[in-house]
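The other protein chains are all here in position, but one chain of the complex has been omitted.
Chain naming follows the written order as A and B, and within any one chain the residues start at number 1.
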Amino acid sequence: MVPVTYYVALSAILFTIGALGVLVRRNPLVIFMSIELMLNAANLAFVVFARLYQNLDGQIFVFFVMTVSAAEVAVGLALIVAIFRSKHSINIDEMNSLKG
Amino acid sequence: MTFFYLAPWIVFLPVIGLLINGFAGQRFNEKVIGTIASLAAGLPFLISVLLAYSLTGHPEVVRWSVGEWIHIGKLQLDWIFRVDTLSVTMMLVVTGVGTLIHIYAIGYMHEDVRIKSDPKRFRRFFVFLNLFIAAMLILVSGDSYLMLFVGWEGVGLCSFLLIGFWYEMDTLGRPSWANSDAAKKAFVANRIGDFGFLIAAFLIFWGFGSLQFDEVFNAVRGISAVNSPLIIAITLFLLLGVAGKSAQIPLYVWLPDAMAGPTPVSALIHAATMVTAGVYLITRSAPLYTAVPAAQFVVAMVGAVTALFAATIAVGQFDIKKVLAYSTISQLGFMVAGVGMGAFGAGMFHLVTHAFFKALLFLSAGSVILGMERGHHLIGHHAVKGNRGAKSSRSTPEGVRTSAGQDAHSEEVFDPGDMRNMGGLRKTMPVTFWLYVIGTLALAGIFPFAGFWSKDEILAAAFSQGYSMVYWLLTIAAFFTAFYMGRQIWMVFFGAPRHEAAAKAEESPRVITVPLIVLAALSVLGGALNLPKALVGEGPAEKLSLWLGNTISIQPGEFIGSVALISTGLALSAILISWLLYGRDPLKAGEADPLKKILGPIFTGMEHKWFVDEGYKALFIDPYTDIARFTANVIDVRFWHDWFHEKVIVGTYNFLANIALDRYVDQRGIDAIVNGVGRWTKDASASVRRLQNGFVRSYALAVLIGVVAMLGYLLFK
Partner (left out) sequence: MTVDLLLFFIIAISAVATALGMLLSRSAVYSAMFLVMNFGTIAVFYIMLNAPFIAMSQVSVYAGAIMVLFIFVIMLLGTELLPTTKALPWQRPLALVLAMMLAAEAIYLLFFRKATSGQVPQPVESFGSPQQVGQLLFSQYLLPFEITSILLLIAMVGAIVLTKKEKGGQ
């Protein structure tokens, strides 16, 4: 039997990697992918705890997270495409017009 | 039937008169103004007569209260009218002579304002005259030294106002400070006297606890036994006041200058009434003076010396009014000597008779002056009509100066009062001439005119009471009196006219001569007031002394035959000598006074008033001016203003405001704090602003920092 702690530790590691990806990478697509990774880490934790407490609500939650993340990806990618159209670059460092 | 309730009206009526003339007089013509003013003086005369009549049946003093004035602790003074024989005598003299002079002034001022080219000033004269009457009556009717002083000051003020009536010119009408200087001189000299009076009043209050006459006089016996130096001090300070107001040595210097005022002023104020206030004061204070014989001696000597001193100056004067002015000083000396010796009846008698004949003389002199002005005016017409610059076609007698004669360019200023321009006026102004003669005879003390009786009574008192020094001084003064009056008559009325104006002089109108005739009658008959018992028996004698004796203790007047003979003899011989010098061989135009050849430098001294004014100027006025100038320029301007104010005060203020407060407190302190706050905020925000660099990565980093921090906090709480 695998202790729950290991699963949650794995989830934490994946989450950290995802966070690092958000911070460090300059390609917005890769950043987005890191966000998906973080979401997946959270999904994993949900499923583990659903299994631990014999409660299916965790899995339902994962279902909804997936749905929302799909919607979010659609919109986000559309945004990136729109930005690329005006800036002709996907370097996130160049999208700094909000600086003040 | 008594009329004492009318007493306050003697003051109220002149005040009403002056208020009417003052506020409504612009619309009246001259006759109306003059009539109102004369009524305002004449009705009080009637009231005085009624009061005198009331007193005959009731000779004790009556005190009529008008109102409360000062009530502070021990000082309780009210405005009370004192009606007793002494004050009523003064009231009669003031209002009687005053009314005659008011009537005279209507005619005189009518001409004078036209000579001086300011007809609008007519009204002001009568307002001031009424004010004077009111003030003088307050003086004589006062029941306490304080009320007397109110009147005292009031007449001083009116004297100032009236002497300086033509304030912007001198006596000849030229623009000058001369008249206003004369007014100032009068006021200042009077002020010195007032100082004396005030010190005396303070001493009286300090010593007696009251200023009211009866309270003081009843206590004199007791206090003089205990504290005789106090009484001496009081009497001597009062003498100082008398010297100021009644023009004795050393404060007489204002009176000759006061002739700058119009002649009615000289007559009323400086001959008949104001100057007699001093004599009245001493008479009123009789109990005080009789308690200290030493003070009496001083007063008598001051009066006698003044009498002789002024008489000698009068001999050398050439202005008709100046002779009379010094004569007034001299006669006041007689009066002061009389009351100083304790001969109050004699002194008051002389006061009354002197009022008559001196007013007569002054007003006649005014008539002479107006006559000369009329003559001068006539010449002026001729010169304009005739050929310019050439002598007039009529032949002018030898030795006659014409004012327009020599050439029209250098016209001399004409002085109508200069006796050297006069001469022969007997023919052109006969009425005035006879009036003047009557006045002169009265003044010289020739039997049976009024002056003879009054002056002799004083001389007799001096002789019999052993004041031998006083007697001789007064007798010699009487000699000089007759001499200079004789000189004046010969110079003015006899001989040939020395100036064309004199040749053309005209007699004065009736409004001027009629009051003079009344005064002349009084000068002739006035002796009847106080005839000596020795001559006329018990019945008609000593009327005035008995009358006054109800109020003051009066010794009956003496009549010493030898004294009378000596004085009359001296007077007649003086007139003879004056005739020898001036009458037999009348002066021609431009000739010097014959006395000058005889007496030489003494005459120069007489002519120049013994240089007293110059002495005062050098001793007092110039040092005072220098001190004043010093304090003004050096102390006030240079020290106080330039240094102290500019450097110390302004410097300190500057330092405080600009340097201390502005630079240090305001700029470096407060501004630094306020600006510092702003600057710090700006700097802080500038540095915080750098957080917003627009980079997504840094924002994400911030989020992660927050997460880690929160997690750490929750973990390690």
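One rule holds for everything that comes next: a residue touches a chain if its C-beta (ideal position, glycine included) is under 8 Å from a C-beta of that chain, and two chains touch if they have at least 3 such contacts.
Quantities reported herein were computed from a predicted structural model and do not represent experimental measurements.
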Give the residue, chosen from B:Gly209, B:Gly466 or B:Gly712, that touches the chain omitted from the document. B:Gly712
Just the residue numbers, please: which parts of chain A touch the chain that's not shown? 1-10, 12-21, 23-27, 29-30, 32-34, 36-37, 40, 43-44, 47-48, 50-52, 54, 56-57, 59-60, 62-64, 66-75, 77-82, 84-85, 90-91, 93
What does the interface between chain B and the hidden chain look like in terms of residue numbers? 693, 695, 697-698, 701, 704-705, 707-708, 711-712, 715
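The definition used in the following text is that only the chains that are shown with their structure count from here on.
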Chain centres from averaged Cα atoms put chain A and chain B apart, in whole Å, by 122
Can you list the chain A residues touching chain B in their complex? 19, 22-24, 26, 31, 92-93, 95-100
What residues on chain B touch chain A, complex-wise? 689, 692-697, 700-701, 704
